[in-house]
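Note that one protein chain of the assembly has been removed; the remaining protein chains are unaltered in position.
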Amino acid sequence: MAVTDEVPLIDQHCHAVLARDPDRDEFAGGLTEAAAAGTRDRWHSSLGLAVRRWCAPVLDLPAHAAPEDYLDRRAELGWREVTDRLLRATGVERWFVDTGYAPSPGLEPGEVCGAGHEVVRVEQVMEGVAGRPDSPAAVLDAFRDELRDRAAGAVALKTVVAYRSGLDVPGECPSDRDAEQAAQAWLRSGGTRLTDPVLHAWTIHEAIRVGAELGLPLQFHTGFGDDDLDLREVDPLLLTDFLRCTRDSGAAVVLLHCWPFHRNAAYLAHVFDHVSVDIGLTLPYVGVRADDVLGEALELAPFDSVLYSSDGNVLPELHHLGAVLWRHHFGRLLDSWLAEDVLDVDTAERLAFGVGAENAARLHPRLGRPTAR
Amino acid sequence: MAVTDEVPLIDQHCHAVLARDPDRDEFAGGLTEAAAAGTRDRWHSSLGLAVRRWCAPVLDLPAHAAPEDYLDRRAELGWREVTDRLLRATGVERWFVDTGYAPSPGLEPGEVCGAGHEVVRVEQVMEGVAGRPDSPAAVLDAFRDELRDRAAGAVALKTVVAYRSGLDVPGECPSDRDAEQAAQAWLRSGGTRLTDPVLHAWTIHEAIRVGAELGLPLQFHTGFGDDDLDLREVDPLLLTDFLRCTRDSGAAVVLLHCWPFHRNAAYLAHVFDHVSVDIGLTLPYVGVRADDVLGEALELAPFDSVLYSSDGNVLPELHHLGAVLWRHHFGRLLDSWLAEDVLDVDTAERLAFGVGAENAARLHPRLGRPTAR
Partner (left out) sequence: MAVTDEVPLIDQHCHAVLARDPDRDEFAGGLTEAAAAGTRDRWHSSLGLAVRRWCAPVLDLPAHAAPEDYLDRRAELGWREVTDRLLRATGVERWFVDTGYAPSPGLEPGEVCGAGHEVVRVEQVMEGVAGRPDSPAAVLDAFRDELRDRAAGAVALKTVVAYRSGLDVPGECPSDRDAEQAAQAWLRSGGTRLTDPVLHAWTIHEAIRVGAELGLPLQFHTGFGDDDLDLREVDPLLLTDFLRCTRDSGAAVVLLHCWPFHRNAAYLAHVFDHVSVDIGLTLPYVGVRADDVLGEALELAPFDSVLYSSDGNVLPELHHLGAVLWRHHFGRLLDSWLAEDVLDVDTAERLAFGVGAENAARLHPRLGRPTAR
């Protein structure tokens, strides 16, 4: 039995699942960050192997079932039963759900098992208030009010500036005047998708302020993701100035995903006490390589700064794989460390429970503590 | 027996071998990307260890033979016999030979065993037509004609823009007018080594067009290489815009070598279906570390996007090591995955045959399929 087997998990960043049966192409599309199902066999990948190995038995199939058999069985059981089985087997007690992107129709994991909590996407708040008030200054005020309202019921804030103007966010907040000018230009152009770097920066600094005040961390998408980002613009090191300037703000920052920059993210968590590092998304995708990637992150990252998540989205297979790959590979890593006498059992347990849930619980004082061990 | 043992290989990027006996310094120079034999012992390296371990027995020496003994035996057998033994033992059925760089006198691997196919270096085509016609526009036309002629008999195109102006190639093709102006400046300065970024970009976009039309992938040197490149300018991520703009062009792009950016290259192959990733050159050089590097590449790269090559050049030892290190280390990696129940045997074989030959065969519809398994 691995030290990770009994850890109650907080999945501190995920999304809703699709609340209907996906067709063959939709399922394949859920196995990739590429734009569409495309020309390649999405199953022939580290992630695809992991689905066949780990999810097939949950649907009563042998491990390594052929994709067609998997899809047939999935359709036979129906999405609701499949979702139920896959999510319940994770051992996740709390799901932090980014509501900024959801499949339609969607079902939040917390409706199946465990408790759900909202992660509010700050750009969506801004885009939601655009055009409602009649002046740029009023839009900024409306954003402030709306963000505070939404935050009051949420567990974390999240920014996708990585996808918009990249992570080179200035350390100092733009002046209200500059923000108003940027807002004016944006509103004139329709006030839809926010991409202006000044307005993004202002929005993020505002989120840091609200987060510090209400006790909500600000999560940043960093590292790989959909094909509309430029990987060079999403290295978390681009946030260095921003992190240096906000270290005493009282706010906490979570670097999400991070691959292939997880060592860089670990360094930032090492030198900045308000920074945590999460390698969700990476875990399901890298499959059997999960212990190497975790090992790289743990070189410099303080152990109390590392958080579990799945970034599961659309397919409950991803929520499931995040958890089982974490348990299997992190458990295997810790077992090998125990076998080599790198640490003692108490410390291994503290490390496992910390990454699995307690570090996230500590970051979110509004939550109760996870189930005591 | 490893699952890779019987895979027929396509070495989809290599060069000719030296068709005479190298002296001691020439041999040492073939073991490094440094400018010359220099002051260091080139044998005392991961690549040097691999030559002593894997090539010595092919020359009837014990594994780990001393370098002097190796060179003595090599001279005794003569380059022709040595080349014959080393190349035949690779199990390579097809050699794609970049004719843009060849030792003198040179022998193409396909003259020894297997079938040879040409990879045309597009910068060499441009440099070859320079000065022949009498106007910049005529030079560009001559390039177009010559490229099409050369491509008609070739299997792939290749660009070394990494060595010239770096990989930050614009997504849009420069206008003919801009290309003509650039050509004019270049011709005035002698029309020898092409370095102008606008003319490079035009050349590459033209190659993409010809490649799409005739079914030839365009190979990019990326990552490490000779000491005259700047490693910061050859990160394949610099190609992101270019790849985004060419995704629907019908052209295929192959990212060669990639180290130490092989994870970045894997990401590009993940999000862009027309991109393949090759870690030739890297394999012989990293020696015993080959399975770690392969493992890193397979984290995100779709398995159908990964290609084998050796980038062997001058010394047939490199062509040999590419193949035997691939068989040994990739075989070992797949065996360990089988032992851990990560995948089933059929999928392991599909992965091995895919990377070894079938993915390359699929990219080159003009070729017949490799020997059926």
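Think of it as A and B in the order they're written, each chain with its own count starting at 1.
The criterion applied here is as follows: a residue touches a chain if its C-beta (ideal position, glycine included) is under 8 Å from a C-beta of that chain, and two chains touch if they have at least 3 such contacts.
Not measured: the values here are computed from a predicted model.
In the complete complex, the residue from B:E172, B:E213 or B:D227 that touches the missing chain is B:D227. Among the residues B:V139, B:L238, B:A266 or B:V286, only B:V286 touches the chain that is left out of the figure. Contacts to the hidden chain, counted on subunit B, fall at residues 32-35, 38-42, 44-46, 49, 52-53, 63-64, 224, 226-227, 230-232, 259-260, 285-289, 292-293. Mapped onto subunit A, the footprint of the missing chain covers residues 235, 237-238, 240-241, 244, 263-264, 267, 270-273, 292, 295-296, 298-305, 337, 340-344, 347, 350-351, 354.
Definition applied: only the chains that are shown with their structure count from here on.
To fit its Cα atoms onto subunit B, subunit A must turn through 120 degrees, a value rounded to the nearest 5.
For the pair subunit A and subunit B, the distance between mean C-alpha positions equals 37 Å.
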